[in-house]
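The next block holds one structure in the form of structure tokens; read it before the comments.
Heads up, one of the protein chains got dropped from this complex, but the rest are sitting where they should.
Each chain carries a letter (A and B) given by its place in the written order, and its residues are counted from 1.
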Amino acid sequence: MVKKEEFEIRRKRFQTFIRRLRRNSLSFGASIVILAITLIAIFAPLIAPYDPNATDANQAMLSVSRHHLMGTDIYGRDVLSRVIHGARVDLLVALVATLIALGISSFLGSLSGYAGGWLDHLLMRIIDTIMSFPSFILAMGITAALGNNLVNVVIAIAITHIPIYTRLIRGEMLHIREREYAEAARTVGNPTSRIIFYHLLPNCFPPVIVQATLAMGWAILTVAGLSFIGLGIQPPASEWGYMTAEGATYIVSGEWWIFLFPGLAIMVTVLAFNMVGDALRDILDPRMRGVS
Amino acid sequence: MNPPLLHIEDLTVHFHTDEGIVEAVDGIQLLVPAGEIVGIVGESGSGKSVTALSILRLIRKPGRIVQGAIRFAGRNLLDLTEEEMRHLRGSHISMIFQSPRTSLNPVLAAGWQIERLIRLHKQEKAKDAREQAVQMIRQVGIPAPERIYHEYPHQLSGGMCQRIMIAMALVTNPKLLIADEPTTGLDVSIAAQILDLLKEMGQRTGATILLITHDLGVVAGYCDRVAVMHAGQVVESASVKKLFRQPLHPYTIKLIHSVPRVDVDMVMETIPGNVPGLIHPPPGCRFADRCQWVMEICRKTRPPVQSLDGDHLVACYHIGNS
Partner (left out) sequence: MGEFIEILDLSKHFPVKDQSADFRLLTPFHSRQAILRAVDGISFFIRKGETLGLVGESGCGKSTVARCLLRLLEPTRGKIFFENTDLTGLKGESLRLLRKAIQMIFQDPMASLNPRLSVRQVLEEPLRLHERVTVKEREERVLEVLEQVGLDRELLTRFPHELSGGQRQRVNIARAIATRPKFVVLDEPTSALDVSLRAKIVLLLEELKSALSTTYLFISHDLSTVKYLSDRVAVMYLGAIVEIAEAHELFRHPLHPYTKALLSAIPIPDPEVKRDRIILEGEIPSPTQIPSGCRLRGRCPLAEAICSEEIRLREVAPDHWVACHFSGMQ
């Protein structure tokens, strides 16, 4: 009898999971797209038909064909292979930057929200300062100051994203710390650090998850944008923004494929991230019930 | 007994959720004589609030009124168009809810919310409407009505907000006022004041009141008749005196004995088991699993409603066997 009840509960949970996914069909589709892009990024060397850095003057500026599904660029490099490898760079930068930002923000935001007082005031003023700069300009400034390489782009993006997450987490924390289970955690004898980081912080995450997926999209745009203007990634690295910049000069002369495909890659990826937020939040929330 | 103002016949309401069809109200019958205060008492999940909302046809998806008739002053409300229902709501049939602070519009002044209704339903001129609103505030026992007119709900206490709600409900002189747990969340002394007010206003305006509550004490103190609901069904209904003097349904009996009293010492009993789930409810009597007098037939078919002394109705096979 015990086993049967257990089975029932598991079955119910699974059904709810599927139901949620199906209801957010758009997000579901978007998550498939992201999964695909991630796999492409991971297995890039195996999937790409050519070496993305292999130049071949004879094959330069070829339009879309059976041999080169996305054509070749001015140096004869296969655009498709470069786009595939570009996924690695863009996704990795966006992901690492987001994770770093989340890590730091979780700590700062929860501390700020729970403790209140002068600590909260101080942190919020610092956050305000960062937020007063348009984020892209700030990213430009940081990258230019630290130097043009991948690591610094990651740092720049992380810094520009910290304010958003910190504020969100702080806001949730302000709300949650008044709840009775926070009080209960204290009466049971938890030290304050455990109350904040083990009990309350995980419950702050749902809105942050949605924000994080949106922010991933922005992060990719920022990487691409920085490379587009010549900061950050250096050639000959395949990176979508840089490739789009290269291809932009050839629009007028008619070689449309050089900018279009990397541009499309950026668009599809960012769109997918924008749409996946809802589904991800629902899946991670233990509380959401199925109501039709 | 007065002629019925409201007669609910065989009302069934289902909710279509992801997990299945919730049979929230199952073929209930209710008679509300004009001019009386009739109570519906039951625990959460008993279907009392759904019944109230059904009268005003406020049940929205995923809920559906599956069958039944709700006769109000001769007409079956379930046959009316939405337009006709809208005409009734707020003017012929009014409703007040629990949590008065959240039921009032937080961005509008209290008095203005009353005045709006006057203008809407009675088409009075602005000046007259304003005066009537202030009068109404005074009538519900709020001192300094002209000042309170301008206050916002968050500036008023819970008790005052509920009085404003009552004012809003009665300003159009409805024939029927439905009060859904109007004192839940209010302090004991304030709750008593509100109920007194409700009773007084009912007598003054001649309105019939349908009082929905989970508190047997409230039923005993204020209602003339009462219907007891359990798991979507009406198990017993009678005049209040008869119900407390001679409760017939096992649920009613157990319920009365499970409520501790301040005036006498008693042994508190519990009702075994839990309210059955309403998604695949048991075919027979829904109290069968919790009843100490349960018989074979109770689980198989739903007990028919028997009538004793004309107005004491019970749905139980055990009656007449004890």
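The rule is simple: a residue touches a chain if its C-beta (ideal position, glycine included) is under 8 Å from a C-beta of that chain, and two chains touch if they have at least 3 such contacts.
It should be emphasised that the depicted structure is a prediction, and the values quoted were computed from it without experimental measurement.
Of the listed positions B:S44, B:N76 or B:Q246, the one in contact with the omitted chain in the full complex is B:S44.
The hidden chain makes contact, of the residues A:P45, A:G147 or A:P202, with A:P202.
In the complete complex, the hidden chain is touched by one of B:I8, B:V171, B:V218 or B:V234, namely B:V218. Think of the hidden chain as still there; on chain A it touches residues 2, 5-6, 9, 179-181, 183-191, 199, 202-203, 286-287, 289.
Along chain B, the points of touch with the absent chain fall at residues 43-44, 155, 157-160, 187-193, 214-221, 240-241, 244-245, 254-256, 258-263, 265, 268-271, 274.
The rule is short, and it goes like this: only the chains that are shown with their structure count from here on.
The geometric centre of chain A is 52 Å away from that of chain B, both derived from CA atoms.
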